[in-house]
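Here it is: the structure, laid out below.
Every protein chain but one is kept in place in this view of the complex.
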Amino acid sequence: MAVKFDYLEPRTVQEAISLLSRHGCAAKLVAGGTDLLNEIRSKKIVPEYIVDIGTIPGLDSLTYNDSGTLSIGALATLRTLETSPQLKAHHAVISRAAAQIGSIAIRNVGTIAGNLCHASPAADMAPSLLALGAKAKIVGPAGERTVTLDDFFAGPGRTVLANGEMLVEIRVPAMPPQAKAVYLKHAIRGSADLAIVGVAVMASLNEGCSRNVRIALGAVAPTPMRARRAENLLEGKIPDDALIENAGRAASDECRPITDVRASADYRREMVKVLTQWTIKQVFAENKQASIEATALM
Amino acid sequence: MKRLITLRINGIEEELYVEPWWSLSQVLRDELSLIGTKEGCAGGHCGACTVLIDGKAVMSCLYLAMKARGKEITTIEGLRGKDGALHPLQEAFIDHFAVQCGYCIPGFILTAKALLDENPHPTEEDIRAGLNGNICRCTGYVKIVEAIMSAAANGRI
Partner (left out) sequence: MTQLSVVGKSVVRRDARAKVLGTEEYCIDLKVAGMLHAKVLGSPYPHARILRIDTSAAEKVPGIRCAVTEKDAPKKLTGTGVIRDMPLLASGVVRYVGEPVAAVAATTLEAAEEAVELIKVEYEELPAIFDVEASAGTNPPVIVHPDFSKYRKSIPAGRLCPDRPNVCTHIKIYKGDVDQGFKESDLIVENRFVAPSIQHCALEPHAAVVVPEPDGGLTLLTGKQGISRAKEDVAAMFGIEPHKIRVRQEYVGGAFGGKATIYELIPALLALKSGRPVKWVMTREEAFVLGGPRQGMVLLIKDGFKRDGSLVARKMEVFVDAGAYGEASPGVTQNSSSVAVCMYRIPHLKWDGYAVYTNTPKRRGMRGYGVNEVTFAIESNMDIAAEKLGMDPVELRRKNLLREGEAMLNGEIIHSNGVADCLDKICESIRLNEKSADEGPWRKGKGLALGNKYSSPGTHYGARIHVTENERVVIYHGADAIGQGVNTVMAQIAAEEFGVSPDSIDIVFSDTAVTPYFGHGSTSSRTTFNLGNAVRRACDAAKREILERASAHLEAPPEVMAISNMEIYVKSHPNRKIKVRDLFSSGHGGEIIGSADYKADCIPDDPRTGQLDPALAGEGKRFMAFYAYAAKAVEVAVNIESGEVKVLRCHGAIDLGKAINPKICEQQSEGGMAMGIGSALYEETLMQDGRILNPSFTDYRVPLATQMPSNENMKSLFIESAPHKDGPFGAKGFAEGVVTGMEPAIANAVYNAVGVRIKELPISPEKVLRALRQR
């Protein structure tokens, strides 16, 4: 079957939703298209209609409200996230995660919605957003709903988006005071490759104890996941090397990686253990650095 | 069913009939005979198809032609000055022996242009990171990086 599809350009979100509802699985949304076109060409999906939401106005903004909650429009490009001074100031981990996806040319076109809705278990935007406690705002024929990102992914390549629904916004709460967050991606050729393992950690250090610990893993389960046992091990304790090593071990035990062309399950498990430790240590190093700087300012 | 669209390429408005599923690279190469934009993998990995859209590097093999309406598209053919003079990056690639089989070169030059337009004083590391969407099998990247550093140092981008 040669690649053929009809191209529809809704002007509004409502129009997009009604097109999606009308055509059901024969229609696919396209934002940037970098993942979608590859899937269509390799025959993984054969849509009759492409619904291009790329020109719907108002879907690509990055805004902060007064309480520091970040709203990222679905169409914000990865490059926008990578370079945004606002993000670098308030939610730097999102910038850094975006910077580790593909090449600049891909990031110029690829969107946050695309990365999340393509729902690769290795999606690089997912772990940091999970660690930050992000929520997904979804609009559909039945109206609006908000889902925490932990509940957004349903399986490899699948989300909880029902027929006719689309993701319009990602909402990220302000980080807890003094919290830092880091995302590390382990891949053979760095950002050019799909992650073999991705780890995001958010935590703050209060009087030497870790607080607000959230750890998320990518590429080691059917969906991006939280490493809750590892989180619980660290929460409220002094993060010495032994504890951090245990947290790494716990994360490694919790994950469910597979063996594929990129890596074996064993290596992935091992690298979760290693990367979790590296990420935690980097977070706490940044915490310590920030408090040194804060002290210096006083 | 083909649609009549207008694309603005290298400053020229081109009117053409395109199928909705055609990529920008297909349209450039097959409909407009702008063969400087190459096809290497049709998957957005090798960078041979790189063009600039509103000054930003884009993999034209993954960019639907329909999406390119209303944008400023620059291909390698559009890089020369109006007087025909080579762009400083083109000169640098020649002078620094950055060209071997040449197939990847238009993609590298456009990627480099976008890089330097955004960051006129990159470090070697910045350049290498910025080139990770372009594959070259001939050069080992040594003289490509050298050419870009030289063009940046000369500051005439």
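Each chain gets a letter, A and B, in the order it is written, and its residues are counted from 1.
The criterion applied here is as follows: contacts are C-beta pairs under 8 Å (C-beta built on N, C-alpha and C of every residue); 3 or more make two chains touch, one makes a residue touch a chain.
Keep in mind the model is a prediction, meaning the values are calculated, not measured.
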### Task
Using the touch definition up top, pick the residue from B:14, B:77 or B:118 that touches the left-out chain.
B:77
## Note on the structure
Filtering B:9, B:24, B:73 or B:99 for touch with the omitted chain leaves B:99
### Message
Applying the definition given at the start, please give the residues of chain A touching the unseen chain.
### Response
1-4, 186, 188-190, 192-194, 261-264, 267, 270-271, 274-275, 278
### Summary
Residue positions on chain B contacting the omitted chain are 29, 33-43, 45-46, 48, 75-77, 80, 86, 90, 93-95, 97, 99-106, 109, 124-125, 127-129, 131-132, 134-146
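Just so we're on the same page, only the chains that are shown with their structure count from here on.
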### Task
Could you pull out which chain A residues touch chain B in their complex?
3-7, 9, 30, 33-34, 37-38, 40-41, 50, 52, 54, 79, 102-106, 108-109, 189-192
### Message
Which residues of chain B touch chain A once you look at their complex with the stated criterion?
### Response
1, 3, 19-21, 23, 42-45, 47, 50, 53, 56-59, 61-64, 66-67, 111, 114-115, 130, 132-134
